[in-house]
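As structure tokens, the structure follows; a few thoughts come after it.
Of the protein chains in this complex, one is absent; all others appear in place.
Up next is chain A:
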Amino acid sequence: MISKEEILKAAALAKLKLTVKEEDKFAAELANIVAYVDELKSVDTENIEAVSHITGLENSFREDSLEILEEDKLPHGQDLIGQTPKVKNGYVVVPRILTDL
């Protein structure tokens, strides 16, 4: 089960804001969905180990070397940060996080 309060709390955690109309709509829809997935509670999973990787791979490492990554196929710094709202001297500009209390 999921209550409206829980939905609003989850939305806040996910940095989402809902209009009043959306709150009601989502509340009904999500309550339905959660009621449906709640049926998993009845499944006996005693002594079952969760599968952490479905094809059983472990420790997939690569050499910590630039050589194996083809230089011309790597994106360049400007391409990567060139789409932020504000860039200055190669830095991404963001609003002040710490304010005077």
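Definition applied: contacts are C-beta pairs under 8 Å (C-beta built on N, C-alpha and C of every residue); 3 or more make two chains touch, one makes a residue touch a chain; residues count from 1.
The definition used in the following text is that contacts and distances are computed from a predicted model.
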- line: Choosing from "Electron transfer flavoprotein subunit beta", "DNA repair protein RecO", "Glutamyl-tRNA(Gln) amidotransferase subunit A" or "Na(+)-translocating NADH-quinone reductase subunit D", the absent chain's UniProt record names it "Glutamyl-tRNA(Gln) amidotransferase subunit A"
Field: Residues of chain A in contact with the chain not shown
entry: 2, 6-7, 9-11, 13-18, 22, 26, 29-30, 32-34, 36-41, 43, 45, 48-51, 53-55, 57, 60-62, 68-69, 73-76, 79-86, 92-97, 99
